[in-house]
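Missing here: one protein chain of the complex. Every other protein chain is in place.
Labels run A, B and C following the written order; every chain starts at residue 1.
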Amino acid sequence: MNAKNASLAEQLVPSTYVQQGMTAIRSREKLITTLLAQRRLPDEGWDNASVEMLLQTLSAMDSNNFQGSAGAGEREARVFSPLVARRHFGLAHGVGRSGDVAAVQPKAAGSSLIVQLANALAKDVLHLAGMRAVKAALVLPVATGMSLMLVLLHLKNLKPNARYVIWPRIDQKSCFKSILAAGLTPLVLANVLVEEDGNSGGYLKTDLVGMAALMDEYGSENILAVSSTTSCFAPRAYDRVKEIAKLCLERGIAHVINNAYGVQASTCVHQIETAMRTGRVDAVVQSLDKNFLVPVGGAIVCSTSREVIDNVAKLYPGRASATPMLDFFITMLQMGKNEYRRLLEERKHLAAYMREKLEIVAMEEGERVLHVSSNEISFALTLATFCSEVEDRQEKSRRLTLLGAMLFSRGVSGARVVSCLDCKTIAGHEFISFGAHYDEFPVAYVTFACALGMKRSEVDLLVTKLRKIMHEWRANEKKTPDSSIDLYRL
Amino acid sequence: MNAKNASLAEQLVPSTYVQQGMTAIRSREKLITTLLAQRRLPDEGWDNASVEMLLQTLSAMDSNNFQGSAGAGEREARVFSPLVARRHFGLAHGVGRSGDVAAVQPKAAGSSLIVQLANALAKDVLHLAGMRAVKAALVLPVATGMSLMLVLLHLKNLKPNARYVIWPRIDQKSCFKSILAAGLTPLVLANVLVEEDGNSGGYLKTDLVGMAALMDEYGSENILAVSSTTSCFAPRAYDRVKEIAKLCLERGIAHVINNAYGVQASTCVHQIETAMRTGRVDAVVQSLDKNFLVPVGGAIVCSTSREVIDNVAKLYPGRASATPMLDFFITMLQMGKNEYRRLLEERKHLAAYMREKLEIVAMEEGERVLHVSSNEISFALTLATFCSEVEDRQEKSRRLTLLGAMLFSRGVSGARVVSCLDCKTIAGHEFISFGAHYDEFPVAYVTFACALGMKRSEVDLLVTKLRKIMHEWRANEKKTPDSSIDLYRL
Amino acid sequence: MNAKNASLAEQLVPSTYVQQGMTAIRSREKLITTLLAQRRLPDEGWDNASVEMLLQTLSAMDSNNFQGSAGAGEREARVFSPLVARRHFGLAHGVGRSGDVAAVQPKAAGSSLIVQLANALAKDVLHLAGMRAVKAALVLPVATGMSLMLVLLHLKNLKPNARYVIWPRIDQKSCFKSILAAGLTPLVLANVLVEEDGNSGGYLKTDLVGMAALMDEYGSENILAVSSTTSCFAPRAYDRVKEIAKLCLERGIAHVINNAYGVQASTCVHQIETAMRTGRVDAVVQSLDKNFLVPVGGAIVCSTSREVIDNVAKLYPGRASATPMLDFFITMLQMGKNEYRRLLEERKHLAAYMREKLEIVAMEEGERVLHVSSNEISFALTLATFCSEVEDRQEKSRRLTLLGAMLFSRGVSGARVVSCLDCKTIAGHEFISFGAHYDEFPVAYVTFACALGMKRSEVDLLVTKLRKIMHEWRANEKKTPDSSIDLYRL
Partner (left out) sequence: MNAKNASLAEQLVPSTYVQQGMTAIRSREKLITTLLAQRRLPDEGWDNASVEMLLQTLSAMDSNNFQGSAGAGEREARVFSPLVARRHFGLAHGVGRSGDVAAVQPKAAGSSLIVQLANALAKDVLHLAGMRAVKAALVLPVATGMSLMLVLLHLKNLKPNARYVIWPRIDQKSCFKSILAAGLTPLVLANVLVEEDGNSGGYLKTDLVGMAALMDEYGSENILAVSSTTSCFAPRAYDRVKEIAKLCLERGIAHVINNAYGVQASTCVHQIETAMRTGRVDAVVQSLDKNFLVPVGGAIVCSTSREVIDNVAKLYPGRASATPMLDFFITMLQMGKNEYRRLLEERKHLAAYMREKLEIVAMEEGERVLHVSSNEISFALTLATFCSEVEDRQEKSRRLTLLGAMLFSRGVSGARVVSCLDCKTIAGHEFISFGAHYDEFPVAYVTFACALGMKRSEVDLLVTKLRKIMHEWRANEKKTPDSSIDLYRL
């Protein structure tokens, strides 16, 4: 509704009403002005209509939506299905060019603006979360694993003869496979078990002495990087990234942090911030979905160096889906700073609440919640009294697994029962007690996470169900230890 | 994307790309300029994106979508359900004010613009269809029956002592009930049967002599109006509106034409046009859904007099749903002149094709398609050889009705079997051979309509199914005339 | 996903996962089972997905969405625009048949189910609000004014010779026009002013003695109905419906209550409930949008008698838009009992809060909030000190009106400045001090409503703006009483 159209409208509707409407339209345009000028999250989140109007405007700026033009290329972003066109707001050119996944596209001014803004908002939201040392951020259209691989491939270009990556053990396949997929050789560094007084259990921390020894053994010139992990399941603590960063700086070894879902945890963020400021951190990778409540598909790579980010972007061969960027872009606009801060705060309080509630269950059941310094998200509740008398490892594992299946089928998702009795071989590497991040971890346990967006009612439901299922499991154990439970009984 | 925002965008994306995008945006704004300036159907229909952008802009001009305002009235157009808000594009104020259903609303500049434009487009599309004598048109948020009632109520205000409405019989309840609901007394005028040579059947036309006699009998001063009908089921022909208009002009009696679905038929339109130009036609009412392919809910009242239209609008007590206007508005924008003309043309050819195909079936079955001058939409195929030997009226009716049920349950909707054997009493008025528009119409028949938007494949399917079902009916008749057929067998 | 399809799915995805998914699907189907079986609001509101799945299923049951069928009628609910089809979830047959707006449609089983359920939910939600005497309710696809007219037309059928409707004055056009549009003659009954001690102002209540006198004067046999009003702007109180109902019962006069936005107010509901139980109340009409937060367009007519409701439905000539029913249906499903009760509770507290805040402003400005017994929604703040020295009525009115315009243009919608100095003639009836419901109401005032869905932040904003605008108005008055203020300055 430009000025000319408004003036025509005044022939149909009294001028004062039209002017009132124009004031409203201009106030929405101002939102866009602020966004384009500041490139930061708005204080207050935008409503659906404001976001849709912006997207439709940007979409109209992409060549596939031009009216009266002729598409004579091999890729003209034609979309067959009206459902598909609608879900993409008519944006179909994807992101990037063959030379650079962050490059602007001549045919797609609108899509290109979204990419530029999304990357700016990524930097801003990391700052908001506390990672103020970040100088550049890139929203990648691939998830954490692939993003780690791309970062490693970039580092490899800089130090072509180094083929080893030191990897403090974390029993999660993607990050391990990202090293292999990059054609590199992982050096698995075992964690150190810090025992609690008088109890089996304890927590796992990075073996810095072992790491230095590995560096000596293989030679710094042959070691491309350390791939450390912050966000992880208890009882593994965050890797000691500050100390690792120091070691890497001293030895000229790159350092990549897999901070998959750590942006939501303030201590985690603080440790990374310190590492970035005081040691060597080439890049930090974080998942979009877990930290920012969007569907799976993207990650943010950030760095204290714009060059690293630019080079990762340039490494990406060809175009890519715009969806992860777009989801992130929309979400940042709708969330705004205030709501993001509120979510962070809420998660923090809820995690304390969850821990409290789990400790009550633990006490009732003669178990403990393991004390893991520096893990604010994941909690491990021991299962020492479950199957304690069963000798056969396989049978014991089977029965503990049943507990996990019962939790899942009764509506608790994401809980993981770790029997510490299973082995797994990935690409020739054997992992004993897979899932426990440690060979022969002394006690079985079940983990629960309190991640961003969880609700208090979910914690309550979790605890209620957990209690009930434990009782049911024990009753079944007494009665018919061999028979299986009907998982889908409600 | 105003100039300021475009210039900020150029800091993120090269200026030439942004400018290309701005050209595209301006070309969409020009569509709106043309619409607001000309208030006519666009030549080419708009795409979804253009319509949605316009609606979102207009919606932003309504006060319930203002940001940072306080709603302190009893009706602030708050919408609870996000699904409901979405389906209305955020438009929630409805249309009209307590004084006038076509009035603009101070709180809703956007909605008000839609109303003004919809009424202008209504006039334009009627002109396009050939009703060039129309001076004003009003899209009403009620369907044909209620619209007729509102017109009659308006006329009653002008001639308060006249309580009769002459109504050439048409066996369709809404229009009859619209007279009763207006508190008026219908004078039912029987049709005249024009027989075909040597055949039972024929067609039904208006009894002009009878009409004049009724006027004489009751006195012109006591007769408020003639309520004539154009679009109707064969074998009833369109009412002779030209001659009726002349009679009404001479006698000072108002004349309202129920042109429910006649805008799509050129002869029908031509007869109304002639009546409007040469005699008295106070208002013509046409259905939105049947003529313009929108969901049921609205009608257009048009007239050669703006005053009539304004007064009907002013009679409507209170606000109303914006949906019928909005559906019509969107549809006219998306259809455009060219597509509307194409649809009219297509229907015309398809009707000829349907008639041809039905005549072949008729010949095979020893029946005829009744020849009805001036009915371009509906066709009646006789059922003379069906149940010809059954004496009992009720049994005969039952068996013929079965044929209709079979058609419906086998996927032919809209076909009507008229046994000419049923009676119906509506508000004390008895109609013999209800459905046939004529007491004791000499032959049973089934009607089929070829309405706007029908596809050739539907005609083919209809004919195939009809043939098959007729055979099945006859087979069943021979075998077990008493038992019922399983309607839902496929 | 029926059993057969689930079993096929198990060839692609492990059975346990599919079964988990099927459990989820069945839990959604159970929501529908409960709805169909109980026909009451769900305790907890449904999410978008559940509502959309139900609507898509019902839509698939309407003939226009059948696959492979032939539409051979004049109305086959074809929809041209994909945008229009989408906003109606493919439902295009509207509601009702020519005989009855609540009747089921053979071609539209899905739409028909929605109508039946919507009417059942209407009854349930009125019960929830406290109108437990209601035996039947009908969601009408027209707003309050037209609904009142339809009720009056129905009553007229029962008592054809009675032409008068007693109407305790309420300065709102729709209800007055509904009497006129029905072809009836209103007898305007002036309100009684109940003065406050020592203050100009007071509140307005129904003149029961005057009403009885009117009945005597015109004769009960000539009076069709009393049309009373509950929800209204302060300082008018709710009509004394209990006493009116008693009078009507005694005299054999019908009684229709215009309860436009009163369902949200518990005292109002209680008075109607009492009137229905102890006297004569033929029907109560309430607006859909104001009470249930849907777009403008529908109303609920309810009664202690199913017969009344059925007859109103049967009076409606022809089909109608399904939109008001559908919006209401969706909203009731998404709101659920718990949220509806919460909204009622919230409004009650917020109204007390608003009154408090307005009283503070009033005190500061040397004004009062008028004490109106039994008006829980609308508050009137006197403007005695505004223009107190201006003698010229027209000039005074103009200046007071400016205050209203300033409120509106500065973002306070719905506030009404009533100067008590304006006259208005509607269809020959003159209303002195139009807007004040009373000839020469002794003091000017401005009204504010606290309606369902208002937010505390809106009350705060209202009070802040009100204070500021009053000061600005006074400053302007001193400086340049003749010049006009720039309304759109921000």
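Keep this in mind: contacts are C-beta pairs under 8 Å (C-beta built on N, C-alpha and C of every residue); 3 or more make two chains touch, one makes a residue touch a chain.
All values reported here derive from a predicted model rather than from experimental measurement.
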Over the whole complex, note the residues of chain C touching the chain we left out. 1-2, 4-5, 8-9, 11-14, 16-18, 20-22, 24-25, 27-29, 32-33, 36-37, 47-49, 52-53, 56-63, 65-68, 82, 86, 90, 104-106, 108-110, 112-113, 116-117
Hidden partner interface residues of chain A, rising order: 48, 51-52, 63, 66, 68-84, 87-89, 91-95, 97-99, 106-107, 141-146, 148-149, 153, 156, 172-175, 177-178, 180-183, 231, 233, 260-261, 287, 289-290, 292-298, 315-324, 327, 330-331, 334-335, 377-378, 408, 411-416, 448-454, 458-459, 461-462, 465
Touching the unshown chain, chain B contributes residues 16, 19-20, 23, 82, 408-409, 487-488, 490
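Criterion: only the chains that are shown with their structure count from here on.
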Cα centroid separation, chain A vs chain B, in Å, comes to 57
So which bits of chain B are touching at least two other chains? 48, 52, 63, 66, 68, 82, 106
